[in-house]
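See structure below.
What you see is the complex with one protein chain gone and the rest in place.
All chains are identified by letter, namely A and B, in their written order; residue positions are counted from 1 within each chain.
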């Protein structure tokens, strides 16, 4: 049905005289380079000359960057697929039916999903490498890896930014949801495939921008870009703002696309009552994204203008607190953008692995929705050090209240586990570990919501460990669970159960040993954002670093295992876990329609009781 | 029809949208409007936090104010009449109305850009900074609206938009009207309140 199928027949039989196109990615890089050079030169040499005539100024870098990103997007294929048709030219974009499809503009949701999966994994490894460098530095109380504290802080900022905006926000949504949500909805496409194709290519542009930010100079603010500090550094922060803009735009487009997919592309019979839990989770985070991402984008644009015009809205003479508030208004919902899909996946995987009906499904949905609603009410718990005592109470209260809908997610899974003959596979193991880790993250979160404790532990490794328990401990662990769970669907092959379990236990032990100790080192006085610290903390930091390296290797082990099995694993059938959601009933091959004809849904997906009274007939879904 | 068919041979023929696809597209546009309204809320919010109700004496209410507001709001009308003309398949008329909307949008854009350069209030003051950013934001979205209208205008010229396939015109109305209304709200709260 797709481009490839249609294009293919022509391609192979075709005459060889046809002109070969340039590799789209290379064309994108070329157009980006030209765009940057032309516009940067125009601004720095003609329009806005500065004393001493520097070739790259903050303003010229910003304008040049915008041109470069547009050049990149057009180059990878937006020129043929979006711009020319928009002005009335016919589409001329064939996609070969081989690996090349992953390196060019594609409208196939499976290809886009895989592109996102590759890109997030790559950025996870790179940002993880940055974390390893940081841990290396912290093995010693003195400076020894980095030559100056600013270089360390820049690394912290790059690590945090890429992990948040390209892994945390994207891995489960842009990656797995782009691939699986249309399948789960019983559809052959996402709602707006052209937009979806565009969205992926913004992500590598953003990642590269953030990683190359040191070319413009150091920045010491970390991923939150606090003003007025952001205005006092050299110019690297300019690329932080621009890179984050590209990455968040990518997430925004994904959110719009998936929301519409869930609402409009459901197969006949897939009513709201039957919507899979992952669908609910993605719907909830998409709404959060649609509201809060534009908010932070505007804040960052103002902050960027602050720097390059320059204004001083958020500077010392303006209102730095306004920046903080605007940041955390987005910042807290962001953590739920990261973790809600993980909750939803627990509820997706456990009933399948236990072959048992999902317990209290409607409470699970309510939990996801209320977590989403509450997340906008709690932002100021990040700012207890900046407010009056009387203002703390409501924020402390709402923050602790969030544990109630979060608790629903736990109870739904626990209720499903109760009495189930659980298949103890690698995905199960990862989900249970993820639940354990989030429990620790959640309990320390409740502690931190208490102003008394918060004021003591603010900006220490206690906080750092708390949120790594939520982002690595639950989101990354669930990401791995999903990777193992869906590997048979993605590749038609099965991973190796022993190696899978080994990988799970490896990262679990390494993670808890490293980050568990961080709570204590934090309580003993280890601050965040320091490359140099008092001698008495060195022993513990050394031990943390060792486990952190072990953790890094553990992740590597899992990725290598998955990649290996993707190509060489034992082939398995359609539905090895006996799942009931629709993705298990199609053969998703990139470039080919998954369902034809479209499935018709007749029962819910979580019903495993033998003698279901209302619809006893076996659901025919194909 | 599944949208994935965009590249198959069947899509060589331009088909009308199904009722469901039409609803889906409208839904997408409303998500666009909802998400892009948020920056405007933020700007208004920050203005009150940083500058209070202060409005400088030197502020020119016409340029970067009443003129673009009127031009953009009035510009919505010819788009609606264009859509009505499309129902009668009167393509030349549709084009001329889209062109009218574009001209009005251009007037609005120029009047927004003008005070970005020439303004008789202190640009580097809390009010001035927010006001200039607002003008910049409004110019940006006006440019977007103009590009959308321009694409439709060209496609009309190539005979690609007809009575049954009129989504392009409707999309233009969404984008154009969003920009006009959001700017009006911004202008009202920033300069008049």
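Definition applied: a residue touches a chain if its C-beta (ideal position, glycine included) is under 8 Å from a C-beta of that chain, and two chains touch if they have at least 3 such contacts.
By definition in this document, contacts and distances are computed from a predicted model.
Only one chain is not pictured, and the protein name UniProt records for it, out of "Alpha-1,4-digalacturonate transport system permease protein", "ABC transporter ATP-binding protein", "Blue (type 1) copper domain-containing protein" or "Acyl-CoA dehydrogenase", is "Blue (type 1) copper domain-containing protein". The chain that is not displayed touches the following shown chains in the complete assembly: A, B.
Per the touch definition above, the residue from A:271, A:317 or A:578 contacting the chain not shown is A:317.
Among the residues A:161, A:187, A:235 or A:517, only A:235 touches the chain that is left out of the figure. The chain not displayed touches chain B at residues 1, 3, 6-7, 9, 11-12, 14, 17, 21, 24-25, 28-29, 122, 124-125, 155, 160-162, 165-168, 171. Against the chain not displayed here, chain A makes contact via residues 7, 10-11, 14, 16, 18-26, 29, 50-52, 54, 85-88, 90-96, 100, 103-104, 107, 192-195, 208, 211-212, 214-215, 217, 231-235, 310, 312, 315-317.
Methods note: only the chains that are shown with their structure count from here on.
Residues 1-3, 5-7, 86-88, 91, 93-95, 107-108, 187-189, 191-194, 252, 256, 259-260, 263-264, 290-295, 297-299, 301-302, 305, 311-313, 318-319, 322, 326, 593 of chain A touch chain B in their complex. Looking at the complex, you find that chain B touches chain A at residues 2-9, 20, 23-24, 27-28, 31-32, 34-36, 38-39, 41-43, 46, 49-50, 124, 126, 129-130, 133, 136-137, 151, 154-155, 157-158, 160.
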